[in-house]
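The complex is shown incomplete by one protein chain, all other protein chains being positioned as in the whole.
Chain naming follows the written order as A, B and C, and within any one chain the residues start at number 1.
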Amino acid sequence: MSIVLGDNQYGKAETRVVRIYRDTERHQIRDLNVSTALRGDFTAAHLSGEQGHVLPTDTQKNTAFAYAKERGIGAIEDYALTLAGHFTGDVESVTRARVDVDEYRWERISVDGTGHPHAFVRSGQEIRSAAAVIDTQGPVQAQWVVSGIRDLVLLKSTGSQFTGFLRDRYTTLPEAVDRILATSLTARWRYASTDVPWDEAFAQVRQTLLERFAVPHSRALQQTLWGMGSAVLAARDDIAEIRLSAPNKHHFLADLSPYGLDNPGEVFHADDRPYGLIQCAAVREGAPDAGPAWELPAAFA
Amino acid sequence: MSIVLGDNQYGKAETRVVRIYRDTERHQIRDLNVSTALRGDFTAAHLSGEQGHVLPTDTQKNTAFAYAKERGIGAIEDYALTLAGHFTGDVESVTRARVDVDEYRWERISVDGTGHPHAFVRSGQEIRSAAAVIDTQGPVQAQWVVSGIRDLVLLKSTGSQFTGFLRDRYTTLPEAVDRILATSLTARWRYASTDVPWDEAFAQVRQTLLERFAVPHSRALQQTLWGMGSAVLAARDDIAEIRLSAPNKHHFLADLSPYGLDNPGEVFHADDRPYGLIQCAAVREGAPDAGPAWELPAAFA
Amino acid sequence: MSIVLGDNQYGKAETRVVRIYRDTERHQIRDLNVSTALRGDFTAAHLSGEQGHVLPTDTQKNTAFAYAKERGIGAIEDYALTLAGHFTGDVESVTRARVDVDEYRWERISVDGTGHPHAFVRSGQEIRSAAAVIDTQGPVQAQWVVSGIRDLVLLKSTGSQFTGFLRDRYTTLPEAVDRILATSLTARWRYASTDVPWDEAFAQVRQTLLERFAVPHSRALQQTLWGMGSAVLAARDDIAEIRLSAPNKHHFLADLSPYGLDNPGEVFHADDRPYGLIQCAAVREGAPDAGPAWELPAAFA
Partner (left out) sequence: MSIVLGDNQYGKAETRVVRIYRDTERHQIRDLNVSTALRGDFTAAHLSGEQGHVLPTDTQKNTAFAYAKERGIGAIEDYALTLAGHFTGDVESVTRARVDVDEYRWERISVDGTGHPHAFVRSGQEIRSAAAVIDTQGPVQAQWVVSGIRDLVLLKSTGSQFTGFLRDRYTTLPEAVDRILATSLTARWRYASTDVPWDEAFAQVRQTLLERFAVPHSRALQQTLWGMGSAVLAARDDIAEIRLSAPNKHHFLADLSPYGLDNPGEVFHADDRPYGLIQCAAVREGAPDAGPAWELPAAFA
C-alpha cells in the first residue's frame, strides 16, 4: 500500500489588525485577530519542496492589512468573505480559502457622562468570531459563513436542578434540586446564505442566548443548551444550524457543618477541573449542506 | 558565618469563594479569589518540621468559606480586613496576616429590558483587588489596605506623541507626533486609614484613572501615568499613595506603501512582545508609613 | 422547516488522575489528564430535561479513578480503550464513547548518579496523548485509536530555505537561502488496529519525527512535514494515517546594520504572532476508514 499526501492547508494565523476610522473627530475602532488558511494545488510544495504555487503566509498577512485599508472592515463576516474571495479568485493555485476573524470589543471612555471621541476601554472578555469559507471546486462556487461567540461566562444562582439521572456502580453524586449553573459558552452558528445583516443578526443571537439561559428553569445543561440553540433558529430563518459547547463550571456547596453553620445555597467553591462538557447542535431540516464550514484549522491535528 | 532562617510566610492561595445573597428573590453575587499569607513564630516548622504552631493552609481555606457565611462579604476590603484580623487575633502564633482578594464582576442578564433576579453574565475582564495586612508586632497594631485594579485595557487612537527623546548609537526609533497609545493598566493604591467607603472610593479612582487617560494630550506614557496617579491623590485625601504599572502595548503603523497605499494612522499591527513597561508612584508627602503593604506574596522569590 | 437536535455528546473533561505503583520500594508514576465524551440516546435529556439515560459526568470521573485502581493504567492507549469499552459495553444508553488521555512525563531525580526510588522531576514540556473511540452502532463494534504528541518544540539553526515562491501584488518577503526553522509540533497518528505495542510504537514515531526534522535540508515547512509524516508511515505498518500541524515560529534576523554590525545568521528576534500554520496528512492507501477518529471534542463548536 503506498503512502500519499492527504488533507493539507497552510496560512497565516493570528494577524492582529487594528483599524482606526478617523474621517471625523469621532474615531471608530475595529480590533481583530485574523487567520487565513488556503487549500489547493500544493502537492509539489510537500513532495519536492517546490514553492511556485505557494503564496507566502507573509503575503497573506500583508493582504489582511492592505484590505483593512483598501476595502475597510465593516462587519467581520464581510471582511472575512472579501479576503477569502480574494485568495480563491486572484490566486490561481488556491481552490479553497478559510478566513477566521476574532473581534475584541471596545467602548468609549465616559468623560463627564459623554463617550470620548478617541479614547476607549476594552469591554468584556467575550469574543465575537466569524469564519468565511469559499470553495471553488464544486459545480458552483460555494460560500459558507459561520459566526460565533465565545468566553461568554454565564451563571444562574438558582433555577437549576439535576435529578433522576442514571446510576451505576460508580455513581455517588447526590441529586440536586437547587444548584448554581455556570458556564463559559462557546456558540457558533452557520448562516444559510451570505446575504445577512451581520451585526443585527449577531446582536439578536447573543440576546436570545442570554435570555434563554436566564429564564427557563433548567433540569440539565443539555436541556438549557437545546433551548438556547433552538430559540436562535426559531428567531432567525437565515441561520441553518447552531452548535453549542458548554463546560459545566462546577460550583460546589461549601460544607460548613463542621463549624456549626448551615449553608442554604449561599457559599460555594468554584472548582476548576474536572468540568462537565456538554455539547449539542440544533439543525434546521432541509438546510443547505455544511460542506467544510465546521472544519476548524486548530483541530486539524 | 552561620546560615539562618530569613523571611518566611505561608498560606492558602486562590481559594475561589462564591457568595450568593438570596434573602430576597433578587439574588446578589460576590465572586472572589482569596489568598492568605501568615507570618509569625514558625521557626520550628522549618528547622525541625515541628508543626505545633502551624495552622494548616486547609484551615485557612475553610475559614475563608466560613467567614463568607458568618460575617458575609460586603466590600472586599472589609472581608480581607476581617480575615486578617481573625488570623492575627485568634491564632497565637501568627503576628502578621496578609489577605489578598480579587473580585470578578458580574452584571444581571437583561431580559425584556430588565435585569434578571438570578441570572448573570461576567462583565469585563478587569479585576478589582484588595489586600489587607495586619501586623501585631509594632507599638500598636498596624493595619494597611491596598486596593487595586488590573487588566484594565485602554487605548487612545490619537492625542499621543513621543518626540524629543535621548538618542544614542543604538537609537533608530523615529519620532512620532501622532500615535496609538494603549496599555493594560495595573494600579494599586494604599489608603491612609481603614475607615473608608470602599466601594465609593474604588468607583471614584477607576473613573479618575479613565478620564485622566482619555483627556490630556500625552507626550509620553510617563506623563500620562503621573497625570492619572496624581489626579487620584488630588481627588481623595484618604489615599496615601498610588502605584501604576503600564505595559506600552505597541501598535505599529502597517507599511502599505509597497502596494501603493498610504496609511495616515488608519491600519496598525498590534504587537505582543517586546513591550515597553512604564511604572511610577504618586505619593502624598507626610503620609503614614507603608510598612509591609507593598510586599507581594507572588514576588517573594 | 422544523428544528431538530443534531450531533450531541457530553462527558467529564480534564480529570487529573495520578497513579502510583508502589508494589516495590521503587515506585512508578503515571500522571494523566483524562476526558470522556459519550454519545447515544440522549434526546430526552435535551428536549424535556429527562435524565434517566444520562450517566452523570461525575460518575465518569469516578470511573476514571476506579479503573486506575481496578485495571491499572499501563499504556494510555490501553487505559483509554478500557474506559471506552466500559461506557459502551456497560451503559445501555451509550452507543459511542471517546476517551482522551494526556500523559505528563516524569523522570527520577538523580542522587549520587542513581535514579531515586520515589522522587521525580517533570521531564519536558511535550505531552503524549491518546484517544480511543468505540462505536457500537456499525455492523461490528468499531474501535479506533489515535495517538499523538504535542508541544514538541523543534529548531534548526541552518539547513532551511524558502525560495521560488509565488509572488503577487502584496508580496514583499525576500527569499531566504538560510534561515532558522522552528516549530511547536502537534502530530497525531491513527493506528490500523488496536493490537499494537503502544509504548514501543510511540517511541519509534517520536524518534522518526525528530530525525526527519533534523536531517533533510528543508525547502519549506511543507516539505519537512511531509517528510516526517511519510517516514512514520514507512516505518510502521500498523499506522494508517498521520496528521501534522506546525506553527512556523518565525525567527527574524535582527537588523544590526544601523550600528555598523553585520549579522550573518547569528542574532534573531523570536516573534510571537502572527505565525505561519502549516498542516498536512500522510495517508496509507487502502487503510481502514477513519470513522469518527479525528473528531475532536474541543472542536465541536
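Quick note on the criterion: a contact is a pair of C-beta atoms (placed from the backbone, for glycine too) under 8 Å apart; a residue touches a chain by one contact, two chains touch by 3 or more.
Here the structure is a predicted model, which means the values were calculated and not measured.
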- Note on the structure: Cross-chain touch to the chain not pictured, restricted to C:I3, C:V17 or C:V54, is C:V17
- Which of these, B:G113, B:P139 or B:G286, touches the one chain of the complex that we don't see? B:G286
- Query: Tell me, which residues in chain B touch the chain that this view leaves out?
  - Reply: 1-16, 35, 37, 42, 45-59, 61-63, 66, 90-91, 93, 148, 162-168, 170-173, 186-188, 218-220, 222-223, 225-226, 230, 233-234, 241, 243-245, 247-248, 273-287, 296-301
- Contact residues on chain C toward the hidden chain run 15-22, 27, 29, 31, 62, 65-66, 68-70, 106, 109-112, 116, 118-126, 152-159, 180, 207, 210-211, 213-215, 251, 254, 256, 258-259, 261, 263-272
- Task: Mind listing the chain A residues that contact the chain we can't see here?
- Result: 169-170, 172, 258-259, 272-273
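Heads up, the rule we're going with is that only the chains that are shown with their structure count from here on.
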- For this assembly, give the contact graph shape among line, ring, star, complete and other. complete
- Task: Tell me, please, which chain's centre (mean of its C-alpha atoms) is farthest from the centre of chain A?
- Result: B
- Item | Same-residue or different-residue interface between chain A and chain B, half as cut-off | same
- Would you kindly tell me how far, in whole Å, the mean C-alpha position of chain C lies from that of chain A? 23
- Intercentroid distance (Cα basis), chain C paired with chain B, Å: 38
- Message: Quick check on chain A: which residues sit in contact with 2+ other chains?
- Response: 15-16, 62, 66
